[in-house]
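Shown here: the complex without one of its protein chains, the others still in place.
Our next item is subunit A:
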């Protein structure tokens, strides 16, 4: 009989005592700064503005209006309470049939009616978080890997890997070609894994992309589908930002459309992750969806959904809301319009401040290029700049390295989780900051002139670049040497 108490390390699982959850990262500094001093227009006008949360807060007025007209959508109103008993008891992991039908219809509408989704393939999960993990559990063994293009949503490190033991292998995407997912990058990643004896089970893409805020063109998507068919690996498409794509060209193309046209494609390899967190703005309701074209996966994912079903109270509400065709059509149109307007205004504001963003018409954020502001082309410099943005400019933006971007200097900035006035405040702070830098550089320049023999190391690169940039269009620089990713062994 052991008299002593063992260490917690031995007492608990490796999972509980390890870092697989990914939360011990420096990026939480931004969150802490915000929590300590959150912006408020009157109470805390100098507080930190939250621009690190990809939320869609632009259309709640439409939702509220609909709720008032549809009291039976709730099981807690006098009109809906007769359903309470039945819903409270219903725990069938198939979900309410009306819920599945409404979701399938909604997904079809989001894709402009160009594809149809089968309600029997709709499987619930605990948000998109749960959906991603479920996919990994169904498709891969511990030690297997998924290819994932960089930069990517940081939560994948936890969702795909933590409890599953699955690895992620980066597909390197570069700014020189707008972070396009190229065939050669896919092949290189696949070969790298093979050389390390890592078995690749699939490729995970996010389309529309987080953090890039753009969509894949048809050619790229077709190339991806060919690639996975050729290698006989799975393709998991996270399409949770599908309805955030503007109505201007180019249109969003879902993998579901591409496979309709491709008769050679093995549909057993195709799976979609979806959620209502971004398109509807309901992250709190935990409506995650796994949609697979593979019957065995549907079956397995459904059994796993017991670990994260959607509350029937919420299923009932969503079924009601999304079955209302007229409301959905109006919501989608208005939502796209408002996101697009917000995006445009924001990008123009940034441009006036002398900052450019990656071209894109999707997502709830922009991928901002601040490379010219870096002291040098390093992630240390990026972190330094980020700390300045948080602590002095008072904006919680997300540094590119938190998305495993392999080139320093990029930042994701969210714009749809605030009202218009707050966005204007954010833009003016950015503008002020950029002018301050310009002024500082001008002062330094004049000082250097006075003491012309003095060698100012700090001047040269950034100052020249800021001046050049402010005076002319930015031109993409040739790609910098890619620093080592911690997830893939060293390459030359």
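In this text, a contact is a pair of C-beta atoms (placed from the backbone, for glycine too) under 8 Å apart; a residue touches a chain by one contact, two chains touch by 3 or more; residues count from 1.
Here is the rule we go by: contacts and distances are computed from a predicted model.
Asker: From the list "AP complex subunit beta", "Cryptochrome-interacting basic-helix-loop-helix 1", "Aminotransferase class I/classII large domain-containing protein" or "DNA polymerase delta subunit 3", give the UniProt name belonging to the chain omitted from this structure.
Answerer: Per the UniProt record, that chain is "Aminotransferase class I/classII large domain-containing protein".
Asker: Among A:23, A:219, A:264 or A:446, which residue is in contact with the omitted chain in the full complex?
Answerer: In the complete complex, the chain left out is touched by residue A:23.
Asker: Taking the entire complex into account, which one of A:133, A:157, A:279 or A:407 touches the absent chain?
Answerer: A:133
Asker: Among A:145, A:304 or A:319, exactly one should touch the missing chain; which is it?
Answerer: Of the listed residues, the one touching the omitted chain is A:304.
Asker: Touching the hidden chain in the complete assembly: which of A:29, A:268 or A:337 does that?
Answerer: The one listed residue touching the chain not shown is A:268.
Asker: Could you pull out which residues of subunit A are in touch with the chain that's been left out?
Answerer: 1-2, 4-6, 8, 11-17, 21, 23, 55, 57, 60, 63-64, 67-68, 71, 73-74, 76-78, 80-81, 84-85, 87-91, 126-127, 129-130, 133, 137-141, 144, 158, 163, 201, 232-234, 268-269, 277, 281-286, 294, 296-297, 300, 303-304, 306-314, 317
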